[in-house]
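Heads up, the thing below is written out as structure tokens.
Note that one protein chain is taken out, while the other chains of the complex remain in position.
By written order: A and B. Residues from 1 in each chain.
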Amino acid sequence: MKKNISLAILAIVLLVLPLLFQSRYTQHILNMILIYVMLGISVNLIFGYIGALTLGQAAFFGIGAYTAAIISTKLGLSFLPCVLCSAVMGCLAGFIIGIPTLRLKGPYFAIATIGLNNIICIIFLNWEHLTGGAVGISGIPYASILGLQFDTERKVYFLLLVSVFLIFLLYRNMISSHYGKVMIAVRDNELAASAMGIDTAKVKVIVLAISTTIAAIAGAYYAHITNYVAPDAFPVMESITFLIIIVLGGAGFKYGPIYGAVVVVILNEYLQYFEQFNMLIYGVLIMILLLFLPSGIAGIVEIAKAKYYEKKKIYYLKEVGIDEMK
Amino acid sequence: MLKINKINVFYGNLQVLRDVSLNINKGEVVAMIGANGAGKTTIIKTISGILKPSSGEVLFEGEDLTKLKIPKITGKGIAQCPEGRRIFPQLTVEENLLMGSYTRNGDKAGKTKDYEWVNSLFPILAERRKQPAVTLSGGEQQMLAMGRALMAKPKLMLLDEPSMGLAPMLVKSIYDIVKTINAEGISVFVVEQNAFMALNHSDRAYVLESGKIVLSGTGKELLDNSEIKNFYLGKKVES
Partner (left out) sequence: MITSLLSQQIISGIAIGSIYALIALSFSLTVRALNVIHFAQGEFFMLGAFGAISCYMLLGLPFWLAIIITTLVVAALGIALQWVFYNKLWKSHHVFLLMSTQGTAIALANGAMLIWGPDAWRFPKIFSENVYKIGGLTIPEEMLWISFFAILIMIGFNIFLYQTKYGMGFRAAAQDRETAQLMGVNLAVADSFVFGSSAGLGAIGGLLIAPILFITPYIGPIFTIKGFTAAILGGLGSIQGAIFGGFLLGIIENIVTFWISSTYKDAIVFLILILVLLIKPSGLLQKKTIEKV
């Protein structure tokens, strides 16, 4: 009951939020947060729940964006078919890349994904008649569904809100299902998991494919919102940003991507004022986070919750990952 | 020479050693037997400084070792043959031996003398001088570990499970070497699951159970003790 009330309040806040902020700029930031929540979810699945460190997620984001851009400008398909095509491409790419590379252990997988991200960027840059080379593709139409044009930031916000909500539901159900436990088993002890009869390779590849599908969908939205894609939007650095979202928000925590996206996008905007110091602060921030806050904001929230319930003498079932903090 | 006074050692919250006291006199071979998990290796690690006791003291020639860093303790003349030999697999046999004398600065003549002595104790090591140690057999690796410890010119040698995984013939020759080493005036503290061998070759021995010393005496006494016979030596020896 109490939970329902708080959810209702949250829903109202989310719906009213864009009306509170009149400036186009603030609304743009809200939209970016939502896109980054999608990407955060995508990275959290593969990194947070499977433990495979990916430094190439921007490549799938880019594949989704370019697929949507090419299909909408060259074939003139409308928004939803574009998203579908991007999702299919992202999923395929996830399978094709995941099947061989996920055999690699630990840091080796991370390095393979860096190589991959670079290869994809080089292809975007050089396959000129398809991708437009360094100039990229412009003139991508606004998203439209059943004749409804999403041509203002505020309209886009509601489109994104609904989409993120759907993706979040899917993601939440996935990680709280039996399959979610399987994923965590694979992450925490692959050997033990396979001894229990789990096909760990299959689990990893499927989760990667789901994760890359979500990243590609985010890419399709990105293309339709900015109306423009260029290769410099998807470098390894962008993949690292996605990862920061998760580490900051809390890897392997359900709400990690949300906390992370909010903080990173807002932080990014504030850091713009420091222009040159921007990335320096970023780098130092990662280090400090890793040293002092390895389970991110979600970890702190969980600890706070645990303490609160402890005070009320209610047995509190610890959530996944909390035991790592002690 | 070495006197351990009521040490308590923990792994995290788990107490492994409880009020353990023992002493090793100069020129003695002292054994400690006990089942797997009794805490034998923990004692060795506490002497060499890898583990620090929460209370109690480890006195070597009157000096408390618990306050010293590991390399310092080695420098005092305590050399260790760790459990599982722990030779350096990618270094050559010769380099492994030289690692033993790492703390001995200067004294080049002494080192050369010891090197030759070790090679005469274990002629096989001289033959395999240039081979990476990983290519040695189990018995040869044990010899290398002992040779490496001797290169430190120790006053006290700690042997952790020297017979582990070795064929009975080899075990015997390892203990013959222990005798030879002891004859050179080096005290030996050997920790073993192979109670029969250890008791037979030691002047005195202790029995460790669940982190406590439950029995001590000369090697002969313990060999004749009926409980020891039942628990550690099995019926084969009895008959």
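For the reader, a short list of remarks on this structure follows.
The working rule: contacts are C-beta pairs under 8 Å (C-beta built on N, C-alpha and C of every residue); 3 or more make two chains touch, one makes a residue touch a chain.
Treat the numbers as computed from the prediction; the structure is a model and nothing was measured.
From the options A:Leu34, A:Ala112, A:Ala230 or A:Val301, the residue with contact to the unseen chain in the full assembly is A:Ala112.
Residue-wise, the contact with the chain that is not shown comes from A:Leu243, picked out of A:Leu243, A:Val264 or A:Ile297. Contact between chain B and the unshown chain involves residues 48, 50, 70-71, 74-75, 80, 82, 86-91, 95, 98-100, 102-103, 148, 152. Seen across the whole complex, the unshown chain contacts chain A at 47, 51, 53, 55, 100-101, 103-108, 110-112, 114-116, 118-119, 122-123, 126, 236-237, 240, 243, 247, 276-280, 282-287, 290-291, 294.
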